[in-house]
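What follows is a short report on a single structure.
Note that one protein chain is taken out, while the other chains of the complex remain in position.
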Amino acid sequence: MSNKTIFPYIPNSVPEIQEAMLKEVGASDVMDLYEEIPKELRVKGMLDLPEPIRDELGIKRHIDKILSKNRNCNEYDNFLGAGCAQHYVPAVCDEIAGRGELLTCYGAETWADHGKYQIFFEYQSMMAELLEMDFLTVPCHCGGQAVSTAFCMSNRITGRKKILVPKTMTPQNLMIAKNYVKSAIEEQALIIEAVEYDPETGEMDLADLRAKLDDKTAAVLIENPNYLGVIESQGEEIGRLAREAGAEFIVYADPITLGVMEAPGNYGATICVGDLHGLGLHLQCGGAQAGYIACRDDMKYMMEFKELVDGVVETTVPGEIGYTVVLMERTHYAMREKGREFTGTQNNLWTAPIAVYLSLMGPKGMQEIGDTIMTKSQYAAMRFSQIPGVKVRFTGTFFKEFVLDYNDTGKTEAEIRQAMLEEKIFSGAALKEDYPELSECALVCVTEMTTMEAVDHMAEALQKAVQG
Amino acid sequence: MHRRPKEVRDVKKIGFLVNPVAGVGGRVGLKGSDGARIQEMAKKLGAVPEASLRALAALQKASGLTDQIVFLTAPGVMGEDVVKQTAFPYEVVGTLPDGATTAEDTIRIAREILESQADLLMFAGGDGTARNVCEAVGMELPVLGIPAGVKIHSAVYAYNTKNAGEALEYFCNESRNRYEEAEVMDIDEEAFRGGTVRAKLYGYMRIPVLHRCMQSVKSGGYSEKEHVAGIAESVVSQMTPGAYYVVGPGTTTIPIMDRLGLPHTLLGMDIVKDGKLIKADAAEKDIYDLTKKGEVYVILTVIGGQGHLFGRGNQQISPRILRAIGRKHCMIVATKSKLLSIAAGRLTVDTGDIELDMELAGYVRIITGYQDSVMFKIES
Partner (left out) sequence: MRRDYKTYLRRFHEAKWDEEIIFDLSVPGQRGIIVPAAEAQMVEAVGKGSSKIPQGMKRKKLPNLPEVHQMRVNRHFMRLTQEVMGADVTPDLSQGTCTMKYSPKVQEHTAARNENLIDVHPLQDVSTIQGILEIYKKTEEMVCEISGMDAFNFHAGGGAAACYEGACVVRAYHKSRGDDKRDEIITTIFSHPCDAGAPSTAGYKVVTLMPNEDGIPDLEAMKAALSERTAAIFITNPEDTGIFNPRIKEYVDAAHEAGALCYYDQANVNGIMGITRAREVGFDIIHYNLHKTFSSPHGGMGPGCGALGVREFLKPFLPVPRVEKDGEHYYLDYDCPESIGKIRTFMGNAHVVLRTYMWIKQMGAEGIREAAVCSVLNNQYLMKQVSKIKGVEVYYALGKRRIEQCRYSWNKLKEDTGFGTVDVTKRLIDFGMQHYWQSHHPHIVPEPFTLEPTESYSKDDLDEYAAILTEISRECYEEPEVIRSAPHNAPIHAILTDEVDDFDKIAVTWRQWQKRIQAGTMKDA
């Protein structure tokens, strides 16, 4: 017997099998298999990789030990959101998302992976109901990608280049979009311009919008609620202004709000985008972000999507239903470089937990969760603002996030955040980098996960921090 | 929910036409069968009309479709005699005088089939037959050719007889067919019998996109149209003020004229300058004269299948013109699927000037779409 390692994940690492197979392919040594690779390009000896841990128990302990250096949002009271809010994941979501058939499948034909395609279709269908839009593809990488693609779609549809975004746009998304609209051929790049917000309410400054909106504007974006948590109550008016100027009206909506907040499709959105992480997905350190893009039943828009999309069709047996890719020609898979941007591996697995989530919640569940979150967030805001020097920054209505202003406490936001951390509280996200005018402010997020106990805990800790 | 019972598909009206003398020249060593004199000679040499046999074989291949097809067939030897031998229902269209059939008969009856609202015209023959059918129906009626002639250069023919039958099956089973344009080619028969091969582009017809019977899966329909539009966009954006653009024939170049909002000559050369048509259907001399007046660009497409670039269908671009403008002023456009259909994997030039052919050889950039090009080799 040789001393060769037999790998449990490599069945043909058994020397006897290997030898027989080598013989079959006319090779005497494994390196014969590589005769097409010139010798001077070959690695000399072995790669310099760390000592392996081969046994399963060992690797599990090893990784658990490294991960234990993390703290998590169960042991800490979590008030962090900023584009990645913690919501409850129903058990059935995890059950289905963890099914090996789904987890390990890829691009099989429609008849072999029928169940998968039906899940895609149901995901698309339920999201469409939530948004009151008609057409939706499978998810893209993240909300930032979705909004960037919406900008490019608007450019292709209107032939214009100026994009108006709210100054209260999610900074990460803005960063992604700014890169995305660039071009190697500079005259083809799009121009992103920010519209001011009302410093009182936190909503969009309509006067500034009117001043900037013109016949070169391809699209007007609003986030609802915006990054600072404020509900944009002027959505309908903004949409009207945009459309009158011949621009697209893009609404970036948080789907968890849509049981209580108006659907974007009902106040004039021509393209609707957002991030899906709140619907049955875990925080995953930001690794469960996924974007959606939706539009109305209009070919002009449908042709501009970049993702693969599954539609219902008849099989070769009349009356039998299946699903297949429609409008394939848009994507780079068929068109190569003329496709509408690139597509590829994105987030298809997440369609399953999202579809499960929406099926479980139903219309009432979505309404109730909206209510619960808003009640809790209003309570938390009230509670925190009772602390001397702590204020809620904006008067506009908020859904789950709000800006706490620490300017009058005599403490910096960073000091307070640090003090809270010592109390095992992730107290909110800093805003200084992106909003200098909000330098000593924090973005606080409250969801159905936030207990009253946690709110009270933070309030006490805040009180202590402010006094200390 | 209950599944619906099997639905009855629409009955399709398929025009049917056989050139009974197609192919007779081949078996007896004549290069083609066009012209009464050749046919007469072939008969004397003992040729049997075998186009009918091939057409029959194709129909038999699709014999499962007797409840889905009604044939609108040409009379007698031109179709009826074949359909009669199958179980397909049929109606006879047109009349046939006694005696030998002629090209005029093909043209006349094809027109009548077109007028009787057929969904598709299936015909058996060779390049000569395709030319006649093309003259009659042009792009108005989709066609499907059963290869039965000596010369099969045209892209309107199925791979072989059996494939033609299968193509018919797929066409009938498909609820919504899409179409693409295919070239009607023929060679100069006189020159051919003299030993010289000269293929010439005669026109275009529409064929159904039958992915499962054709070589290239994504060769047709929608995507092709978009690629071609992208090519036009690319070319137009590269046009410089003051320069002359000689736009050659082809379905890839026509959209360039469309994009400029100008009329085009189907098989000729049109000259454009600053977005205006300077001359339609220009002759060699017109073009040559321009090379002395200013900057001239020639926009040409590749002829599918054999990959001819110069010397076929664009003889107006003579050696002296090519010498005057240089290779850099030749803008070559073609879709990727067309390039892929070129069997040899390279283009050939045959300007008639061997030295020039050598100079033209090497890698060229072919515009294949919007901001998209392919490097392709020219061989002399």
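By written order: A and B. Residues from 1 in each chain.
Operating definition for what follows: a residue touches a chain if its C-beta (ideal position, glycine included) is under 8 Å from a C-beta of that chain, and two chains touch if they have at least 3 such contacts.
All values reported here derive from a predicted model rather than from experimental measurement.
Participant: Just list which of the chains on display the missing one touches.
Facilitator: So, taking every chain into account, the missing one touches A, B.
Participant: Considering the complete complex, identify which of A:192, A:374, A:392 or A:416 is in touch with the unshown chain.
Facilitator: A:374
Participant: Using the touch rule from the top, list residues of subunit B that touch the missing partner.
Facilitator: Looking at subunit B, the ones touching the missing chain are residues 1, 3-4, 159, 162-163, 166, 176, 211-212, 215-218, 222, 336-337, 339-340, 345, 362-365, 368, 371-377.
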